[in-house]
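One structure is given below, represented as structure tokens, and several questions about it will come after.
Every protein chain of the complex appears in place save one, which is left out.
Lettered A, B and C in written order, each chain numbered from 1.
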């Protein structure tokens, strides 16, 4: 096994993992996608007690298969990538590691299944779903619009929290214990539930004054929901306009006719639309 | 009955069914519209047990009348249309067929009323409402805006699902069985209920930490509802502007050069931008 | 009492009622406004049983005072307006009439208080609130934007109803009686409650499949709420732009310099910015 051949094999593997253009690369992507989704579904089903009771063995074996597949993928990524350390410490590196670890740790502490910490650890597997983020390439515009309006949205959310705390305290004073407004934190929780128009109804005002204030909170929430929407909409409108202007600007170029100085000819124009002079004659 | 006359009769029927310009065609449309709506109301009322008990016979007879009307309409459409096979396999062809079949099948299996499959079959009649889609001509702009932002909205919804699964799992861990977070799927369901600001309240957090996380989920949902709205708004703004610009774009007229048939000259153009031919020479 | 003087008195009364510029006219408006709001509050409080029991006499007398005030206003409007018949049959004429009638009818049928029809009649007084619509002058832009997007919004709402009926029927089939989905109308009601993100929670799915479909309904509702918002936003943007363009267009006028044909001078320009020629010299 000479050196060049080994490099060749590494490069080929790299292409399979990181490129989606070749047939094998596409196949790898599809298998990975299915494995991730299957894994998520299994983790979710495992938490359903009646299902777990019936198919415990099936779940256990599937989990092992998936863990081994992800382990192979993780090792393959480390081997084939140019800067392994950078990958390992990257977001996806950590996500890929977290996708494999839980099952291995569960062997070590195999007997002590009931531990809450272990239960939490096993649920870490749900973060495998973040592997899917690799496939979310088209989200650029959304991310850009959100990033551009980041400051405004934070200010807005901050204002929402201040309003919630003040109104929550007032409601705590007005409604009191009977209606479920047991403490200020609970009242603030209620206020957020109401302002965001979620409205569970587990806590709801019963006194007329409380209902009156609640009405104000709701109408306020109804009005201020317009703010983040307005921010993001404006950001989008200006972004989509910017990208369109680039497209539109090409047809009408800024060359001027040497004969009559008319400007803004169409891009494919060969003669001046004003004087008929051949635009290619300089 | 000679051949030309028969063709004549078919064409006249075709016009009645497919054109709304003539008086008979308009009458046909109105009768069809009323029949569809009446049919939907009857199917809905049939499911109300107390109503069904009282007016069972009336419902049964009405259903027969409607089924026969729709059968006649279906046959008439097949006869008069130029390419019957294309119609039968089209969206409206299938909808029209589904509108008639259930009652006929229910005779065959008349005795076995209790079958769940039959019950489902009878409810297929609700899809008659899709016949109304024929009258939704003006929905072009909406459909266009939605189609244009299809990819962005899918990416967004995909992100919502990822967030819901992760947050749902965390809440499952934090809240546990007592509060109704019985399993991860249930917790994810709760998370979607909360993120979309629906908020049934059938499941709601009771621990302080759970309420704190729920508050974050709500504010998050409140914030990210801005994203699809922003996307569609921007799409609409640019579309309504595009259609307005076309009106404004009289500068680019539709005269074509008699020499080289190039089109879309600037309105004040006197010479063709493509071949230099004087545009005023005809 | 000669004719001219009487006309004078009528015109003065007309100004008091219909113009808000004079001091008496303003006073009339304020008194009317207070009377309307007081009347609404009294009708609302009357429906609160414990309040009605305590202050029945006060409510009755206040109601008489208000009824008489509104009667005087109604008669005064008829007398002073130029075309009384047109006023009487107009929207505000009917509203003003409805504001006075209920109390008078209640004397005639005074003994039979318990009649449901009478109760409904007495509640007609709540429509006095529509008198306030007179003061909503600034709502023009909103009304214009809504009217301009009327067709699109109707199409949208129509589509929402079709979706609700289909999804409601499916949920009726999936969930059945136990979860509260008693009939198709109830299921459709649930579907509208969910799609609009209201989410009472009086009916909510309990089976896993039902919760899964419900999740789809919610995410759908979350996504399509963007549509009406987008429509109205786009309408607003284009309207506010139109009104701004009018403002902006004045400064740069279309006069051209007679000396150098330069155009788009600032509106207050007195000399050409290109050649220094006095623009007022023609």
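Everything below uses one rule, namely that a residue touches a chain if its C-beta (ideal position, glycine included) is under 8 Å from a C-beta of that chain, and two chains touch if they have at least 3 such contacts.
These figures come from a predicted structure and were not determined experimentally.
Asks: Of the listed residues C:43, C:81, C:99 or C:217, which contacts the missing chain in the full complex?
Replies: For the chain that is not drawn, the touching residue is C:43.
Asks: Identify the residues of subunit A touching the omitted chain, counting contacts across the whole complex.
Replies: 151-152, 155-156, 158-159, 162, 165-166, 169, 172-173, 182-185, 188, 194, 197-201, 204, 208, 211-212, 214-215, 218-219, 221-223, 225-227, 229-231, 233-235, 237-238
Asks: In the full complex, which residues of subunit B touch the absent chain?
Replies: 197-201, 229, 233, 237
Asks: For subunit C, which positions touch the chain that isn't shown here?
Replies: Those residues of subunit C that touch the unshown chain are 40, 43-49, 119-120, 123, 126-127, 129-130, 132-133, 136, 138-139, 141-142, 145-146, 153, 157, 160-161, 185-186, 188-189, 192-193, 195-202, 225, 228-229, 231-233, 235-237, 239-241, 244, 265-266, 268-278.
Operating definition for what follows: only the chains that are shown with their structure count from here on.
Asks: Can you check whether subunit A and subunit C touch via the same residue numbers (shared by over half) or via different ones?
Replies: Counting which numbers both chains contribute, over half are shared, so the two copies meet through the same residues.
Asks: Compute the distance, rounded to whole Å, between the mean C-alpha positions of subunit B and subunit C.
Replies: 30
Asks: With chain centres taken as the means of their Cα atoms, state the distance from subunit A to subunit C in Å.
Replies: So the centre of subunit A lies 40 Å away from the centre of subunit C.
Asks: Out of subunit C, which residues touch more than one other chain, so two or more?
Replies: 197-201, 229, 233, 237
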